[in-house]
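Below is one structure. I have some questions about it.
Excluded from the complex is one protein chain; the other protein chains are retained at their positions.
Labels run A and B following the written order; every chain starts at residue 1.
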Amino acid sequence: MDYFSGLQLKDLGFLAEAAGRTLLISGVSIGIGSLVGLIFGWLLTVLGRTGRFLLNAVLDVFRSIPLLIQLVLFYNLFPIIGFSLGPFAAGTLVLTVYTVALVSNVTRSGLESVSPDLRRAARSLGLSYWQDMRHIVWPVGLRAVFPAWVGVALSVVKDSALVSVLGYVELLRASQTLITRTQEPLIILAIAGAFYFALSFPMARAASLYEKRWAQ
Amino acid sequence: MLKKLLTLFHCSALGALLASGFALADTLDEVVDRGTLRCAVVLDFPPIGYWNDNNEPAGFDVEYCKDLANSLGVEVDLIPATWSERLPLIVTGRADVVIGSTSDSLERAQTVGFSIPYAVFVSQAIVNTDSGIETFEDMRGKKVAAGVGTVQEQWYEEYADDWGDDYRYQGYQSENEVFLAVEQGKVDAGMTGNIVAGPIAQRFDNIELGPVLPFTADYVSMAGPRKDVSWLNYLNLFIQQQVRTGRYEELWAQFVGSDAPDLTVGGVYY
């Protein structure tokens, strides 16, 4: 019977494919989540007191509950309220909302970091609100946001490992599958860890170099 | 005015009829209409369910899923699950059926519907060679593991009051982690099914077959939506046919390699 067998070369392909799914689910979530997060972050700087409070309260929920719980809860909630989502769709949705909650936070603080003096100067030079936004606040604010955003994006890539609990075969789930078959936890975990490191480390380095150069 | 009201009444009655007509569709209709059977299996339970060396699902339960799909003339969509994920998959409607060695306990029957048993196991321990465990009594005071949400876990817990401080239990998310824990010596013994224990003990130098556990026979059933009696009826008939046609014997011989156990219980109707 073939239910246990050693590690083979094609298993690396199996892991690489799963790493592709890790990139896919985190890429989609980061893409959509960042766009919506930018808009919400901006809204948080312009809304009235009540609106800001409400929006912040909602976003805050997703920062105050473990991602693991969010995933399991929503995965089970969707079918209860009438539409069944597969592991990928449910995982993407939860990760996206999680990204929105994090990105809106860093966006808000980035935009608020643009000094009021600078903006007053811009307005007194005759720039309209939108011109001020377009030429002053966004360029200056976003540059301040960028390093924090990279941090958020990288944490979403890593946290996407939790989607494995929904049965989505991303990198970590695939390595568990292989461990089941080969009973070689150490080497398989090491390979999976190296994959994550190779995804995350270059981006982190690039961001910190960018930050350093910009700070000078 | 009256006429208008009557037409309105008619329309809404028709609407209600249509709506209830759709609501009445059972899982059987849905599966045939969809063209796929969403069948949940547990794949770290060799030889009942496992990943073969092409990293594809295989095993006794997997073949049962395929046979069931064939009988309905639909494709099979296998959903790999851990022990504790099995029943939520049914409750929330993400799987049509679980063929995952699910013991038909009364507690679970409050949540999902069960078919008649399609296989039966005996609970048996696998032990680390250094553990010195030979009888069930020897497991007292030793670290014992099982999968979270298995009946072995629940049955073992019934000894907790008796044993007091000698009761040392560790739950793991999957059966495979139980095997690994015994193999690495993290725990002294793991509780599983007898036919799984055999291959595991053969595979690892430092795992050997432990005592048969003093639990009741572990009849395992297919699980489906609790209220969907027509679907459960179909599953019952399917299990009957598998035995009648000799497919049950055939698959059991292929994967387990011994005589297929009798699925009836003497002295009582199901």
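The rule is short, and it goes like this: contacts are C-beta pairs under 8 Å (C-beta built on N, C-alpha and C of every residue); 3 or more make two chains touch, one makes a residue touch a chain.
Assume contacts and distances are computed from a predicted model.
**Student:** Missing chain, UniProt name, options "Ferredoxin-nitrite reductase", "ABC transporter permease", "Acyl carrier protein" or "SiaC family regulatory phosphoprotein domain-containing protein": which is it?
**Tutor:** The UniProt record for the chain left out of view names it "ABC transporter permease".
**Student:** Which listed residue, A:16, A:46, A:65 or A:209, touches the chain dropped from view?
**Tutor:** Only one of A:16, A:46, A:65 or A:209 touches the chain omitted from view, namely A:65.
**Student:** Of the listed residues B:91, B:209 or B:260, which contacts the missing chain in the full complex?
**Tutor:** Missing-chain contact among the listed residues: B:91.
**Student:** Out of A:38, A:137 or A:162, which is the one that touches the chain we can't see?
**Tutor:** A:162
**Student:** At which residues does chain A meet the chain that is not included here?
**Tutor:** Spelled out for chain A, the touching residues are 61, 64-70, 72-73, 76-77, 79-82, 84, 154, 158-159, 161-162, 164-165, 172, 179, 184-186, 189-190, 192-193, 196-197, 200-201, 204.
**Student:** Could you pull out which residues of chain B are in touch with the chain that's been left out?
**Tutor:** Where chain B meets the chain not shown: residues 83-84, 86-88, 91-93, 107-108, 110-112, 148-149, 153-154, 170-173, 177, 180-181, 184-186, 227.
Here is the rule we go by: only the chains that are shown with their structure count from here on.
**Student:** What is the distance, in whole Å, between the centres of chain A and chain B, each centre taken as the mean of its C-alpha atoms?
**Tutor:** About 36 Å, centre to centre.
**Student:** Going by the contact rule set out above, which residues of chain B touch chain A in the complex?
**Tutor:** Residues 43-44, 46-47, 50-55, 58-59, 79-81, 85, 88, 91-94, 174, 176, 179-180, 183, 199, 203-204, 255 of chain B touch chain A in their complex.
**Student:** Taking the complex as given, what residues does chain A use to touch chain B?
**Tutor:** It is residues 1-5, 8, 10-11, 14, 75-76, 78-80, 84, 86, 167, 176-181, 183, 185 of chain A that touch chain B.
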